[in-house]
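For this depiction, one protein chain was excluded, whereas all remaining protein chains were kept in their positions.
Order of writing sets the chain letters: A, B and C. Residues in each chain are counted from 1.
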Amino acid sequence: MAQPEDEAELVRKWQQITVISPYSRELGLRLHKVEPDWCVIAVNPDGRVVGNLATGVVHGGVVTALLDSCYGLAIFVRMNVLRAMATLDLRIDYLKAATPGREIYGGAVCYKLGHELAFVRGAAYHESPDDPIATSSAIFMFTGGPVISLENALDKMKGDTP
Amino acid sequence: MAQPEDEAELVRKWQQITVISPYSRELGLRLHKVEPDWCVIAVNPDGRVVGNLATGVVHGGVVTALLDSCYGLAIFVRMNVLRAMATLDLRIDYLKAATPGREIYGGAVCYKLGHELAFVRGAAYHESPDDPIATSSAIFMFTGGPVISLENALDKMKGDTP
Amino acid sequence: MAQPEDEAELVRKWQQITVISPYSRELGLRLHKVEPDWCVIAVNPDGRVVGNLATGVVHGGVVTALLDSCYGLAIFVRMNVLRAMATLDLRIDYLKAATPGREIYGGAVCYKLGHELAFVRGAAYHESPDDPIATSSAIFMFTGGPVISLENALDKMKGDTP
Partner (left out) sequence: MAQPEDEAELVRKWQQITVISPYSRELGLRLHKVEPDWCVIAVNPDGRVVGNLATGVVHGGVVTALLDSCYGLAIFVRMNVLRAMATLDLRIDYLKAATPGREIYGGAVCYKLGHELAFVRGAAYHESPDDPIATSSAIFMFTGGPVISLENALDKMKGDTP
């Protein structure tokens, strides 16, 4: 089993993957937990992502983006490598409105991993995935290209940054 | 039938509803067409909404946000009034990657309108909904509260702005 | 907590609800387990429900019917009463083919119960829901009408039978 210090190091490494895309950085996604069967990313919705002015509730597109990012991470973490892939389809059920201004967590698991497809499910929540804001499932498709280790991906990212 | 000048005026009015939420303005949503059975909103994805650094492809969450906004609009346009509502669920199928940097259109129709629920479907595309980037369907639920005419909503928005 | 003998009695009672519809009897649905947070129904697919002659695999419609029935049961069991309702939408992901001729279990939980809507998820499997044939989620809508206790429903059924 991983030691606590190793876990912090693991979170630090995967955090860089979590915000590898400009949109993830724009949303301010923050890796919260990384386990083979449950990865959690947090987003702190500021005023710019409000979807309903009257209620202050975050836009549904942000919840979807959070879960979508969480799915990618959960697949990479389960494989322990990175591969090019694309969301094939995604379904989201909204169960209750997010509390305005409150941090939202997105948790996900890759529950089936095939050669071409990865099946994921997850939830967005404040307190616990058992009291969800939204539940969701999706299928990702690997789109070819090389398999890259986490270390190599991080090295490459370092090289890309001036 | 509406005269051409009326149509431009109609687009101008509904454009204000299209960007009623901070997130819609943040994404730069622009109303393209407003017809009772097909509303189209355009988004010009800039560098901040890139989801994949290697390919420059827009983040899926932005496509979902575009369609989600388009659904709300299509329901309001079909009713010709505004009512408080929430996305109940949404499914999106991705058929091909969006071309980086190119404007994305989201088109939607409310194909069934009930007392409590509205059923919508739509597509995201560059050229034509027949060659879609994504197809999608969703159900919205009316959450109570007053029915507001478009004119009243616009008046209220004017009053809210200093 | 329910005593073992009570549990057998509970299964016996809910079994009658499980096969309340002609199609459920036609498919030979058999209630396997009834707990507030996990109901399981089994179907023994015979030759008539084969969907693929070459492989002998059961038709997907039968798996959907199994889960749909399981959802209704899970909602009734959680409420501990019966109410008229309808499937609003249902999504099913197929992960692997069912083994021809082998009994299929469908398990479901109603994970959110509202005044108008009930949210459910479930899985079809041979051995364990962790190695699923299919995973699925759905939303049901209550369609009005009286709330009927299990006992009254069973009494009424007895009365209907000559």
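Quick note on the criterion: a residue touches a chain if its C-beta (ideal position, glycine included) is under 8 Å from a C-beta of that chain, and two chains touch if they have at least 3 such contacts.
Nothing here was measured: the structure is a model prediction, and the numbers come from that model.
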Contact list for the unshown chain, restricted to visible chains: A, B, C
Contact with the hidden chain (one of C:G61, C:G101 or C:G114): C:G61
Touching residue (missing chain; options C:V11, C:A42, C:L90 or C:L113): C:L90
Where the unshown chain meets subunit C, residue by residue: 20-24, 26, 47-54, 58-62, 64-66, 68-69, 84, 86-94, 97
Residues from subunit B at the interface with the omitted partner, ascending: 91, 93, 95, 111-112, 119, 121, 132, 135, 137, 139
Where the unshown chain meets subunit A, residue by residue: 88-89, 91, 116-117, 139, 141
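Note that in this section only the chains that are shown with their structure count from here on.
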Inter-centroid spacing, subunit C versus subunit A (mean Cα positions, whole Å): 33
Subunit A and subunit B: spacing of chain centres that average the CA atoms, whole Å: 25
Two or more partner chains touched - positions in subunit C: 91, 139
